[in-house]
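First, the structure itself, so that you have it in front of you.
Only one protein chain is missing; all other protein chains are in place.
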C-alpha cells in the first residue's frame, strides 16, 4: 500500500492562500505536491504519497543506514575469515 | 414558401387528449400529422405543411379544374381548326 | 479452515471496455474469440503487423472508406455489411477483381458485445458474398462520448483485369449512362430514422456489393469506360465529378431515372431531391452507345440489376456540365449540392 | 436603384462543418484546397474511387491502423505523423519496402481548419521522410460530440524484399533481441497530458518511421527473423505475442533495457512498469546471435538507432513465456498486461 | 393521391402552354408570390414554355430569404448560449447573419436541432427540462398559425422552457409595397396557393380592386402553375382586376378559419423589416404582450445588433421586376449558394438561388 516516492522540492508555490504547495522533481518528472505537513525547503527531499508529502527524507539517516550496512559487511568479512 | 404536400389519412389517433393527430400516408411514406383544423376522416386527402394539415383536398374541385382544362383544350382545338 | 466471502466470477465482459483496445490480453481475447473466427483465412492467421499477400505482375487498385452510419442497424443492413460492400464497390469501380480487405474498428467503450458480434458476422457474410478476404485489421477503443458506438474503416485491394481501362477520365461523347437500379433508397432509409425528421417507410437500404453486375457486364461487353458508385452526394455529385474530370457534358432523361414511389414521396415531404440522395448498392456505368442495349441486358440479368435503366448520355460539350431533360422536354442544369442537403419547410 | 443591406461574404468556413463530409462541393473544395496539394502524387490525382498502382510479381504486405490519440498535438509529434509513422513501421515489420498509403479521416464537426491543416502537413512531411505516397483517401464528418476532434485510419502496402522472410513465427532459439532505442517515451508523453494524472516532463513522444534502421539492417545482415514495433501494450505485449506465436521462450536482461530516467521516474510516480508502456518509434529485432554485434552496429549507425541495445535472447523452451533476469540475477515472468495499465496508489 | 400525377402530366402541360400562347396578345410581367412557385418554375423550366411576351417576376414569398440579418444574429446569439437549444427548420441553417450561420455555430458547439414540424420542438422542450428551448419561428400566413399552435400546446402541456423567436410576414402588405413603387413593372399576380388555404380569398379581392391588378390563386404542380398563369393572362387581356381561384382543390373562399383564430389569439400586427425590402408597415406578426413569456426576444432581452451595410444585394429590385438575378454584379461570382452574399441566394427557394441552381 501507499506508493510513495522521493522527490526534491524545486520551488514553493506562494500564490495560493490555501494549501502549501510546491513543485517537486521526481527524477526529471515534475509535479505539484502539497507540502504543508513537512518542514522542508527547496533542495530538500520529501516522500510524496497521493499528491501529499508525508515526510521529509532525512539524508543523514540514510547515511547512517549505509554506515550500519558497511559494518554488517565488515562483520561478515571477519566472520567469513574466521570461518574459513 | 410553405412546402405542403397531399397525403391520405389512414387512421385517426384517439390516444391523446391534446392535439388531434392522424397517421397520414404520403405515397408510401407515413407520418403523424395534426389534423385538428380540418374536418377529415380516414380516406380523405389533406395538404400537410410543417406537420399540420392546413386544408382538406377537395377531390370534386380537382375534377372541376380538370373539366375546365378539357374545355380549354376543346376551345383551342376549335380555334386551331378555325385558324388553319 | 475458514473460507471468506469473495466476489462472483466474471467469465466475460458483456460490453467493450477500454482494456479491449489496450493491446494486452483483453485485446488478444477479442481477436481470438471474435475477429479471427469470423474472418478466418490464412492471411489473417499470420497474426503479423500486416498480411503478406501474393500478387502477380500487373496493376492493383487500392481504396479506403470510413463508415460512420447512425443508426448502426437499419432496414436492409448495418454498418458491417455497409463497410464491406462500400469498399468492394469502390474496387469494382476501378474495374478490378476485389481481393483483400483491411478492417479498422474504432469502438466506444460500453458497446455491447452482442452488437459487435452481429456487426462482425454481417461483415463476414458480406465478405464471403463478394468473394473477398479480410486480411489485416486493427481495433481501438475510445472513452465513452468520444465516438458514436462504432466506426469502421475498410480499405481494399483488387487486381486490375488485364485489358480493362476503367476511369472517370474515359467518359466520352457518344457514351450512354446506365444506372443499375432505383436510386435514393439508402439515404432515405437512414433519414427515416432521424429523431425529429423521421417517418415510417417501407424503403430499405440498398446496401449490396455489385460483383455480380460488374462481372456480368465486363465479361460480355468489350468496352466499358467508367464505373462509379453514386454514394454520398448521390447521382448528381458523382456525375458532376465525372463531367468535370473527363471534360465532357452529361445529359440525363428525367423520365428514365428509376426511383421508387416511396423514395419520391419522402423527398417531396422533406423538400429533397432524389438526385442528391446517397446510394449504397447502385452503380453507374458509362460505355459506348453501341453496346447500350447489350450492356443493359447483362446488367438486368444480374441479381442486383433488375431495375437497371439507360438514363442519359455523354455529349461533347466544353461546359463539362450535368443537365437533365425534364418530363416537359426542357433541359435543366443539375448542380452539385453544396454541403449537406437540408430538409426544407419552404 | 436602391441597394438593400446584405450579409458579409464568407469566403471560407474556418471550421469543418458537416457539409465538408457530404460528398458535394464542400467536400470537393476540402480535397482540392487541402488534401490534394498536400499529398500530391500521380496516383492520388487520378481522383478515382481508388488508386491504380503498378506492381511486379512478388508478395505484398498490407496493414491498417486507426489513430485516436488525445491530445492531437503532443511534444514530439501529432496525430498526423503518428498515423503515417505507425503504418510505415507496421509495413517495415513485414520486412517490406513501404510504398503506398491510404488515409481515412473521421472529423468532428467544428474542428478548426488550422488544426486540420497542421495535421495534414505533418502527414505529408512524414510520408515524404518515409518515402511513401498517400494514394487514396476518404473524409467523413460526424456531428459534434460523436467523435473526438479527429480520428485517422491509415492502411499501407509495401513490396516484400525478395529473399526476406520476416515473421513472428521465425523467432528461434539462439536468436538475440535487439531494441532500437529507449522505451516508453510515447506512452509517458501522452500520459503526462492527462487532466488528473498529468505531470511536467521533458519526455517527448518517440514517433518516427524507422525506414533508416530497417534498411541499414536488412542491407547488412543476411538473416533477420522478426521485426516488430512494440506499440500499445509495450515491450511485454509484443514479446509475449511473439513467444506464443513462435512457441519459444524469451529471456530479457533488465539491466540492458534502455529506459530514460524521466520515463522511469514517471512510471514510479504512477506505479506503472515501462515494459508495458506504448512506443511509437521503437523497433524490436530478433536475429541469429552470430549477427548480434554486426546488427547492433548497423542499427546504432542509423539516425533513429543511437540507443539500440541487445536486451535478451530466445531460448528453446516449451513454456513459450517471456521472462526477465532482474538486476539481482533472478528470473521473473513478464506477463502480458490485462486491459489498460492503471495508475496505482498502492 | 390519384390526382397527383395528373397535375404533372406532360401532355396537359404542353396543351396549357399552347393555350397561353394563344390567349396572350400583349407583354405582361407576372409575379409569382411564393418561393415554392419560383422553385417549381425553375425546376420544371416552365418559363421556357411561356411566350416571350410573358416575363415572370419572382416575388418575396420565402420566409427564409426575407428574415432580416438582425433576427438571424439573435438566433445565432441564442444558439451560442450554454443553456439554450435552438430549434429550426432545415432551410434556415445556412442563412448568413452578419457574420456566421447556424451551421457554423453548431460546428462551434451550439446545440441546434432541425425539425420537420414546430410541434417537434415541444417534444425537445419536454425532453430537456433543464434547457431553454427556442424555436426559430419563421413563416408567412401558412406557418404562423402552426407557431400559434405551439404556444397553445405549450400552455396546455405546462411546458415552461419553450419560447419562439419569431420572424413572421404577411403577403398582402408586401404586394402593396412593391406595386406602389412607381417603377414597379408588375402587371399580374399569382397568389400563393398554400397561404390562401389559410387566409381564404377575401383580402385578395380587395387587393386586386385597389391595386388594379388581376390575381390568380395558384398551386405548385407544373399544371397548376400554367393554369394559374393562363387564368392570369386571360384576366390581363380582358382587363379584369379580380381574383380567380386556380387552385380550388386546396383553397376555399373562407380559408382555414380555425387556424386564423389561433393566429389572431397569439399574434398581433406589427411593422417588420423584410430583408431586401426594408421595413413595411403592419406587414408582419409578433407575439401579443399577454403571452410575452413565449417571446424569446423579451424572455432573453435580445437586442438587435448593429448590422454593417458593407455589402449590397439587389434582391429588392429583382422582386420589383426591375432586374434579373443574373444582372446582379455579384451573381455567380462573389455570390453563390456556397457563399451567399444575399438572402435570395441562400434558400433554395430564393430567387437568385433558384436561378443559379437551375441555370441553363
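By written order: A, B, C, D and E. Residues from 1 in each chain.
Following the convention adopted for this analysis, contacts are C-beta pairs under 8 Å (C-beta built on N, C-alpha and C of every residue); 3 or more make two chains touch, one makes a residue touch a chain.
Please read all numbers here as calculations on a predicted model, not as lab measurements.
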Quiz item: Which residue from D:290, D:306 or D:344 sits in contact with the chain not drawn here?
Solution: D:344
Self-check item: Interface with the undisplayed chain - residues on chain A
Solution: 1-4, 6-8, 18-19, 27, 31, 34, 36-38, 45, 47, 49-52, 54-55, 57-59, 61-62, 64-66, 69, 72-73, 76, 79
Self-check item: On chain C, residues whose C-beta touches the chain left out of the figure
Solution: 1-11, 13, 15-19, 25-26, 109-110, 144
Quiz item: In the whole complex, what residues of chain D lie against the chain that is missing from view?
Solution: 196-197, 269-271, 326-333, 335, 338-339, 342-346
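Basically, only the chains that are shown with their structure count from here on.
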Self-check item: chain D and chain B - chains in contact with each
Solution: C, E
Quiz prompt | Chain whose average C-alpha position is farthest from chain D's own | solution = B
Practice problem: Tell me the angle, as a multiple of 5 degrees, of the rotation that maps chain C onto chain D over the C-alpha atoms. | Solution: 180
Practice problem: Sort out for me whether A-D or C-E is joined by the greater number of C-beta contact pairs. | Solution: C-E
Quiz item: If you average the CA atoms of chain C and of chain D, how far apart do the two points sit, in angstrom?
Solution: 28
Quiz item: If you average the Cα atoms of chain A and of chain C to get two centres, how far apart are those centres in Å?
Solution: 62
Exercise. Quick one: which residues in chain C touch 2 or more of the other chains?
Key: 269, 271, 338-339, 344-346
Quiz prompt | For chain E, residues contacting two or more additional chains | solution = 35-36, 62-63, 89, 103, 116, 120, 139, 143, 338, 349
Quiz item: Each pair of chains that touch: what are they?
Solution: A-D, B-C, B-E, C-D, C-E, D-E
